[in-house]
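With one protein chain removed, the remaining protein chains of the complex are shown where they sit.
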Amino acid sequence: MNLAIMKVDATMREVSAVIARVEDWGFTAHLSQNDAHTIIGIVGEGQGDWEQIRQLPGVERVVPVKHPFKLASREFQPEDTVFPIGNHTVGGKGLLVMAGPCSVEDRHQIIETAIACKEAGAHVLRGGAFKPRSSPYAFQGLGEEGLKYLAEAREITGLPIVTEVMEPALVPLVCEYADILQIGARNMQNYALLHAVGKAQHPVLLKRGMSSLMEEWLMCAEYILSHGNKRVMLCERGIRTFEKYTRNTFDINAIPVVKQLSHLPIIADPSHATGKSEYVAAAAKASVAAGADGLIIEVHMNPDKALSDGAQSLRPEAFAKLVREMRMIAEACGREIE
Amino acid sequence: MNLAIMKVDATMREVSAVIARVEDWGFTAHLSQNDAHTIIGIVGEGQGDWEQIRQLPGVERVVPVKHPFKLASREFQPEDTVFPIGNHTVGGKGLLVMAGPCSVEDRHQIIETAIACKEAGAHVLRGGAFKPRSSPYAFQGLGEEGLKYLAEAREITGLPIVTEVMEPALVPLVCEYADILQIGARNMQNYALLHAVGKAQHPVLLKRGMSSLMEEWLMCAEYILSHGNKRVMLCERGIRTFEKYTRNTFDINAIPVVKQLSHLPIIADPSHATGKSEYVAAAAKASVAAGADGLIIEVHMNPDKALSDGAQSLRPEAFAKLVREMRMIAEACGREIE
Amino acid sequence: MNLAIMKVDATMREVSAVIARVEDWGFTAHLSQNDAHTIIGIVGEGQGDWEQIRQLPGVERVVPVKHPFKLASREFQPEDTVFPIGNHTVGGKGLLVMAGPCSVEDRHQIIETAIACKEAGAHVLRGGAFKPRSSPYAFQGLGEEGLKYLAEAREITGLPIVTEVMEPALVPLVCEYADILQIGARNMQNYALLHAVGKAQHPVLLKRGMSSLMEEWLMCAEYILSHGNKRVMLCERGIRTFEKYTRNTFDINAIPVVKQLSHLPIIADPSHATGKSEYVAAAAKASVAAGADGLIIEVHMNPDKALSDGAQSLRPEAFAKLVREMRMIAEACGREIE
Partner (left out) sequence: MNLAIMKVDATMREVSAVIARVEDWGFTAHLSQNDAHTIIGIVGEGQGDWEQIRQLPGVERVVPVKHPFKLASREFQPEDTVFPIGNHTVGGKGLLVMAGPCSVEDRHQIIETAIACKEAGAHVLRGGAFKPRSSPYAFQGLGEEGLKYLAEAREITGLPIVTEVMEPALVPLVCEYADILQIGARNMQNYALLHAVGKAQHPVLLKRGMSSLMEEWLMCAEYILSHGNKRVMLCERGIRTFEKYTRNTFDINAIPVVKQLSHLPIIADPSHATGKSEYVAAAAKASVAAGADGLIIEVHMNPDKALSDGAQSLRPEAFAKLVREMRMIAEACGREIE
């Protein structure tokens, strides 16, 4: 891919001329605008003479992007992507805190948990209605019923909802109820699904596949971005290694690496990254210090009775204490947790 | 799960009575029959008193299955699963050899390659029409046009076709043209897709995810089996490790492990398992000696010009030589390659 | 192993009687004393009747240790191990900061760097005199000459020295010059070397092997402890995974896990754990937030000209800034960096 960087005073007409030319050549053009510049990302399998573009009026320079991800790269957009989630924003100074149970188990459970999470300081409610399970015989989630309970919990608490969508055909249904679409680790490279959420109007939380290279993960974000959806959050949730003591190995390095390579917000999931509730607080605090833009944490009123992921869920009191500790660390780092 | 193993002389009526009882309790029943016994696999989230089943007429004994996969286990079905593919069979004494290019590139290419593969000894033609690609900007396959060329190549050579299906919505279309449905490594845990091919009438080639535990892989086969499709082949295609010299690490141990744990045929993919054509022959021969039931090998008329996976494709002459070498090893092991 | 936990008012004579009995049986006894209790760790291949021990005067109870590591376990010693390093301590409220170049390159370099590290806030000077190198043709370190320069740097700055020892025969020589003996990742399971440093009088910094389970790492600490040296620090320096973007994957989970399983101090090495200087600060700050007892960080006056590990070394200014940032995070966590 190449970027055509327009002069500060380039006109809309000049921009359009560049786009027309490269689309004639078989490329696709993507626009990125900031205070200083308009940048045209030129991707795809076309063929043309870049010298011609360089000489078009309004073009400052044409530069190649060195990574395979283009729209997701810092080169295409140097400024952090910031967008609102409910009454908060993600990607800016404030950290976004998402919390809730692994699965929506029943109406009472999700409402009770939502209230407790909100009181403890959460900004977003998580909860799975469609659950990817290793066994075809295990609890697969409440489906649309679960979505309805989530919506009811939102009505009561005001918390926006993040929930997983597992197949393209269900994207419209999930969009009816949810505020943020979660792509799970197993589906990171489910391209039909990435295409579908790329066409949706909701922000997307894209979990890293459990053995995905960071580059592959950013390429999956690129799939979503290239289909038109710019509001993507990347979520590091631990990778699979030889170590057996924890469920996954939390790749904390991914936080500064993603911040350097990409303008997209990075969220940490210390619950899956450790798999044991006693290590969640340490991993969460480390994420804040490493520069994460937000967290997603499993909270359950009674972890021993959870239908899934009980071992890694915090009780509301422990979560509330953790939010207070994270807030102090965020402040020590020049960030904040509202 | 429990298995109800019926007496040798149990009647159909006695079998039906057992099934009716466990379904009353909320379980699902699956039947497996061989010369000696009828076995009823009882899975799901029901509740009942097993002693009652033990005392029903015709029941020899009730035994638990120790693995999380049930229908895929050797306990449920001690005999190897054997089924026909075109004029050959898979799972028996003879090995099934599948070959062809990574992608269908054009009509001429796939027909020419099919003829060369058949002459060299292949029993099945492989070729991708829908391609999962890391980049949204890379060649994504010819789609239905590619399927038509594959069907034409089958008409000319008589070779059945194996090709990948990437999303539930496309299963009917791919079934129109293909003989075997391939689930790629990235989609191993795409449960909606497993569900869809579990309802289809075609055999399925299920690739192991690149960082999947063998148990997880067998659980994905379980998803397909539990939706009614019994004709599943497992395909070991290399796992992701720290080693950089080869594209993947070929987990040859998986061959004897799968043969021990499951009755399903196991296929080796030495092309992806090594990623470099110069190592394919060694890996393929090792697979035969380790007990694989078949192989899937990338062959291209001109690897340097392949649109994908050129580095790991064999030329037809090299493939023909390899088939001859594998045939000698198969015979030394009491197997055969027709 | 079993622990005999003595009553609060047990006498020395009673303790001796327990030890005598178990040694008669072929076991080895290790003593751990704190304000409340004397604990006798009983290890080895002996045979005896534990009921007899239970009934000896002064014995409160006999309990088994569930981990394969015994002396290193929290069960054997519930209190954190705390010991002095120069004018500081490790394992208590204050964090220990070690810094310096990968290799001692010449007299001027190490003295200049030592002064800069001290000014920036380091408590200990690191520097390799004997270097384990993948190639027999690469710079192998200055050897004893390097040790002398380190000692000279200590004389000037007052900073104690940590340096690697690579073979048993060199332990006495390194002990002459160094304050802390480092066991490198490649030598974590070099048992002859662990034996030798277990007999030495110096504290040991034991790096985790690059693909070692936490349990194996703690077992290596057990080797050192069981030979009599109680002053062991564990150092997490990243593990080897499939990820290629960073040199290693920093297993931040290891920090809370080790703190839970063991009483030994845990040190983070963000330089090796990332391998790129631009990620060192994020990883270092994360370590502090996760609860590390100290850090070891590579600092070089001119990273571009370093004989080894230049890519992951910080300049003194960057290191000084990092110490200030870590100090704020430590305080937000109820710890401190003097």
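Labels for the chains are A, B and C, by order of writing; each one numbers its residues from 1.
In this section, a residue touches a chain if its C-beta (ideal position, glycine included) is under 8 Å from a C-beta of that chain, and two chains touch if they have at least 3 such contacts.
All values reported here derive from a predicted model rather than from experimental measurement.
Just so you know, the chain we are not showing touches A, B, C across the whole complex. Between the chain not shown and the residues C:38, C:226, C:253 or C:287, the one that touches is C:226.
Chain C meets the missing chain through residues 1, 43-45, 68, 70, 132-137, 139, 166-169, 186-187, 189-193, 210-211, 216, 219, 222-223, 226-227, 240. Contact residues of chain B toward the unshown chain are 211, 213-215, 239, 241-246, 249-253, 255-257, 260, 273-274, 278-279, 281-283, 285-291, 325, 328-329, 331-333. The set of chain A residues touching the chain not shown comprises 211, 240-242, 244.
In the analysis below, only the chains that are shown with their structure count from here on.
Among the other chains, C has the CA centre that is most remote from the centre of chain A. Chain C has its Cα centroid 37 Å from the Cα centroid of chain A. Per-chain CA centroids place chain B at a distance of 49 Å from chain C. For chain A, the set of residues that touch two or more other chains comprises 211.
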